[in-house]
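With one protein chain held back, the other chains of the complex are shown just where they sit.
Letters are used for the chains, namely A, B and C, taken in the order the chains are written, and counting of residues starts over at 1 for each.
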Amino acid sequence: MLHDQFVPPAGAFTRSVPIRFSHCDPAGIVYFPHYFNMFNGLIEDWYTQELGYDYAELIMESKYGFPFVHIECDFKIPSRMGDVIDLSLLVERIGRSSLGIAIVCHRDGVERLRARMVTAMMSLETRKPVALPQALRDTIEAYYRRTTNSEARDIARR
Amino acid sequence: MLHDQFVPPAGAFTRSVPIRFSHCDPAGIVYFPHYFNMFNGLIEDWYTQELGYDYAELIMESKYGFPFVHIECDFKIPSRMGDVIDLSLLVERIGRSSLGIAIVCHRDGVERLRARMVTAMMSLETRKPVALPQALRDTIEAYYRRTTNSEARDIARR
Amino acid sequence: MLHDQFVPPAGAFTRSVPIRFSHCDPAGIVYFPHYFNMFNGLIEDWYTQELGYDYAELIMESKYGFPFVHIECDFKIPSRMGDVIDLSLLVERIGRSSLGIAIVCHRDGVERLRARMVTAMMSLETRKPVALPQALRDTIEAYYRRTTNSEARDIARR
Partner (left out) sequence: MLHDQFVPPAGAFTRSVPIRFSHCDPAGIVYFPHYFNMFNGLIEDWYTQELGYDYAELIMESKYGFPFVHIECDFKIPSRMGDVIDLSLLVERIGRSSLGIAIVCHRDGVERLRARMVTAMMSLETRKPVALPQALRDTIEAYYRRTTNSEARDIARR
């Protein structure tokens, strides 16, 4: 069986997650809804640690929400208890209030699963979508350029 | 805002789920990974109650697994604590060892979210895909014809 | 091995829960934090269906919270995928703002686990405990008398 190779572009936000007992099902592999939990955690950390926006404050203080509008996910290789997986976040599209993100789960250069998701930014008070604030948009665009350029470079080199 | 209307085809396997405190996030709406949990529960009940195959036995005794290969989901209308939502299961495609399923979450004739997913049937012992046993395939095909025909009839009547 | 017998007192609020794939761990038995989820669901249903107080409204409209102050739980017999377990709720103590509850998980007259828990009633706005409203207190006391009397009767008969 051929596996998809994956090396995250330089600068891509990547975090490791240990696969725990609590993640695994009677078949001994990760029960899939837990991946979505991990993705949400990665997005939180990306806002806070990479973009410099405290995710908890955005929600609890500024009363913003970031509901998912669309998710799709391809599960390629299962992960087992004791594995450590790497999750990398890539920006795919920056809309007015929406954000298209890909999260790739990989290990040792092999892609295990890939999710593409669209989140919207909304006001928790009006329950309506709001435009991404310009400073946040600029920060996300800088991340996009930074990680896309180097990905393109990587591809060009292969 | 226009909402998508949805009435399940006659005979479609439908179960109601009460939205609980435990499903909801600080914004007071369902935290999305819980939906995938509900979907898995619906599929279990569909095997056991509609198809006549005890899902627990398929896994624990017959050592089959039904991992998800692909999932996509559109989130249209959020659900809140105290809501009761209906989940209907539709078969979209029957492959050799794979099964394409749609699950529609709806309430009062309005679609709230729709997921399309592909599961594979595998042996937990060999960890390889296995062909759907003929009797199971026949049962699923009968469900497919039964619910697709009536859906088509419903559409024709509108 | 001797098992603890358990028959709920007449009138005790009891609900059945099917053990699902999603509840089970790599050892094939319920991963214990899921029980606490089930307990919370039982308490919600008890308020709504037995006491006549819509739990979702108490929280979302009246802005009450019911945090747990203390929990203890004895795990006696594990449950497996495909089992259906019964959960019965008994009131143990009614304080000014606190409520002592026992939840017994049983099947076929045998006790599988028993939890005792204390919840407090608080205002989500002031974040301080509030006294149980008199009408709610009366309703809970009536439930307590109803189910304790019959339990005592049951014991007397053995």
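Throughout what follows, a contact is a pair of C-beta atoms (placed from the backbone, for glycine too) under 8 Å apart; a residue touches a chain by one contact, two chains touch by 3 or more.
Note that the structure is a prediction, hence the values are computed from the model and not measured.
By the touch rule given at the top, the unshown chain touches A, B, C in the complete complex.
Contact with the undisplayed chain is limited, among C:59, C:89 or C:104, to C:59. Checked against the hidden chain, the listed residues B:81, B:99, B:122 or B:136 yield one contact partner: B:81. Taking the complete complex into account, residues 21-22, 24-26, 28, 31, 33, 81 of chain B touch the chain not shown. Counting over the whole complex, chain A has residues 19-22, 28, 37, 40-41, 44, 54-57, 59-60, 80-82 touching the chain that is not drawn.
On the side of chain C, touch with the chain left out of the figure occurs at residues 26-27, 29, 32-34, 36-37, 40, 59-60, 65, 67-75, 78, 124.
Simple rule for what comes next: only the chains that are shown with their structure count from here on.
Every chain gets a centre from its CA atoms, and the centre nearest the mean of all protein CA atoms is that of B.
Work out the mean CA point of chain A and of chain B, and you get 26 Å between them.
Note: centroid distance chain A to chain C, computed from Cα atoms, is 38 Å. Centres computed as Cα averages put chain B at a distance of 30 Å from chain C. With touch defined as above, residues shared between interfaces to two or more other chains in chain C number as follows: 21-22, 28, 81.
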